[in-house]
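Quick one: structure below, then a few questions.
What you see is the complex with one protein chain gone and the rest in place.
Up next is chain A:
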Amino acid sequence: MYFDNSATTKIDPQVLQTYQTVCEKVWGNPSSLHNLGEHAFNLLEQARKQVADLIGRKQDEIFFTSGGTESDNWAIKGTAIEKHIYGKHLITSSVEHPAVINTMRQLEKLGFEVTYLPVDKEGRVSCEDLRKSIRKDTILVSIMAVNNEVGSIQPIDEIAEVLKDYPKIHFHVDAVQAVGKGLGKMLKNERIDLMSFSGHKFHAPRGIGFMYKKEGRMIAPLLTGGGQEKNLRSGTENLPAIAAMAKALRLVVENEDEYSKRQQKIKEKIYDHVEKFDKAVIFSGRDKNFAPHVLCFAIKGVRGETIVHAFEDNDIYISTTSACSSKKHTVSSTLRSIGIDDGIATSAVRVSLDENNTLEEAEEFNNVFDELYEKFRMINS
């Protein structure tokens, strides 16, 4: 049972088929003038159009990258390089993914100033805080759509309203965790200038992602070279992965409503069960302010790793808060930011779902949870 879909998802067989077919049959370089190149170019552009249509944007506004981390880096550093003459102040939240946070830290070393907005108990930034922290020299606001550790949905529409009064500031949204989770409308907000996506979070291969960049917004390229992707992201296009990702996106977005509702039901089933135990603490909400696929909780007195391995012994795969930090034995930065005591935060684990999970699996999870809870209670008492 795989409950670690926020770390990565299993590649869809149809998507893999596309990957393989493109490798074998459409292997020309899209930049070549001859037929093979032309054919590859057409596939590339149709994939781009499909991606654009699926997220409700224009074909010209989609740029393929190597994934979420590159997209985040590009949005932030690209803005910093392009606009540093107008200002050197950036705003983000304290619960962003390391791809954003560490990029910000790197920029700080280069003389940029960064404001890390605090979050409330649910992990959400406040628009008031945002408005107060905007300065004359602010060039970028970067806020994630869905938090990867506890699943809180940030008030993107409200932030967009605030930023309408500051039309020159770039607004970047890290949407890596938000694809196929019933948030399509929010991600179509017109004020968003830049958006990062990662293929392997929705059943595409690793090493592929894309960025939405609104028409007319300028950011500097990070990768210079042969001038691919309108001279903004050089490097021969990874066409098999691009086509595969376009397909994966279609498969998940076409059924988004059904899929996200199903995940919500599974999450609620586990939530309602875990909630009953007095040593269990749940950090995610079950309401509409949280994504339907993430449930973060702790069992007081038991280390997160222990819980992960105990579930693993029962063939259930979950993780400590985020895959990126789980091997470093560090306390989740999101939990710390929402004011959770380190003692409890070290006990946190994350269940993250996708459309292939079922209510029966939730049932089984709950049974295993009962057993483990009982076992840990005996040991700790």
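The criterion applied here is as follows: contacts are C-beta pairs under 8 Å (C-beta built on N, C-alpha and C of every residue); 3 or more make two chains touch, one makes a residue touch a chain; residues count from 1.
Just so we're on the same page, contacts and distances are computed from a predicted model.
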* Structure fact -> Name check vs UniProt for the chain missing from the figure, options "Probable tRNA sulfurtransferase", "Catalase", "Spore coat assembly protein CotJB, domain containing protein" or "ABC transporter permease", returns "Probable tRNA sulfurtransferase"
* Chain not shown: contacting residue from A:Lys247, A:Arg262 or A:Arg350 -> A:Lys247
* **From A:Gln46, A:Asn255 or A:Asn380, residue that would touch the chain that is not displayed** => A:Gln46
* Structure fact -> Note that chain A touches the chain not displayed via residues 18, 21-22, 26, 33, 35, 38-39, 42-43, 45-47, 50, 243, 246-247, 250
